[in-house]
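Every protein chain of the complex appears in place save one, which is left out.
Our next item is chain A:
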Amino acid sequence: MLAVRVLGTVAILFVLSIVVFSMLHLAPGDLVKTLLGTRPASPEAVAAIREQYHLDDPLPVQYLRWLGGVLTGDFGQSIRLQTSVADAIGSRLGLTLALCGLAFVAAIGSGIPLGVQSAVRAGGVLDRIGTALGVIGLSAPTFAVGLLLLYVFAYYLPIFPVYGGGRGPLDTLYHLILPAITLAAGLGAIVLKLTRTAMLRELDADYVTSARARGIPEGRVRRLALRNAAIPIVTGASLLLTFLVGGTVLAETTYALPGLGTLLQDSVLFKDLAVVQALTLLVALVIAVIALLADLAYLLLDPRVRAKGGTA
């Protein structure tokens, strides 16, 4: 079963690579002019570009050459930055990973406990506050939350820096706090809702009644229910990670962080196709891997699925 899932993921990535490669030729405007960027379009320069990108070869050959490069980590040259795409991405990857990681931890760390408490005291004060927070978090656009936080905590109360990625690990962390909270607001709201719903259902289950009737302490009963609720929560949380990928573009732009989000935005504006291609593939890869990991987690969390997988 697992092998089938992995093969499926590879197949999806293969199809995506064709789509991404086609971007080069489907992009509006003249391809050579795009690739030339700001350089003058002299006949020699045009010839050099055609030579460099092998534009005179048949398309399948071009694709295979490009795919070979991609598989060995060579995504070509960034027209805008005049460096290799791999370097451009590599230098910014760390910041984005740190931002996403921080936001994810914050979202999980606040959403799950709040969701559990909301479900345990459904209809109580905490549940109402949680629901209100959830609605705000879900409905407020990321950039609006970002601007609000910037205004309040960086401008009005100058506790946090206004922009930039900072120098050194601690300073970077300091610079990432507001952007991470911005990203985590929407995510945390979804985690809260997921957890609350799943916990409410589990707390209503027979095995919880049975555990309570046997005198098992409430703390253990809740852990028992949460362990069962973990199955839908993990599946939902993995979908959230993909939401993070989109959100990071907005957060990085708002806080002017030199991460992959801003790189993608600038490259799209500048028609820096090689970078856009590489980033698109990277995002696809990350999402595919997350989906695969979520399936694995499901296998780990649910012994019933495990048993079926074993006999099939």
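What we mean here is this: a residue touches a chain if its C-beta (ideal position, glycine included) is under 8 Å from a C-beta of that chain, and two chains touch if they have at least 3 such contacts; residues count from 1.
In this text, contacts and distances are computed from a predicted model.
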Listed names "ABC transporter ATP-binding protein", "MaoC family dehydratase", "Antagonist of KipI" or "CutS_1 protein", matching UniProt entry of the absent chain: "ABC transporter ATP-binding protein"
Which of A:71, A:157 or A:213 contacts the chain that the document leaves out: A:213
Hidden-chain contact residue, picked from the options A:36, A:205 or A:283: A:205
On chain A, residues whose C-beta touches the chain left out of the figure: 205-207, 209-218, 220, 224, 227-228, 231, 301-304, 307, 311
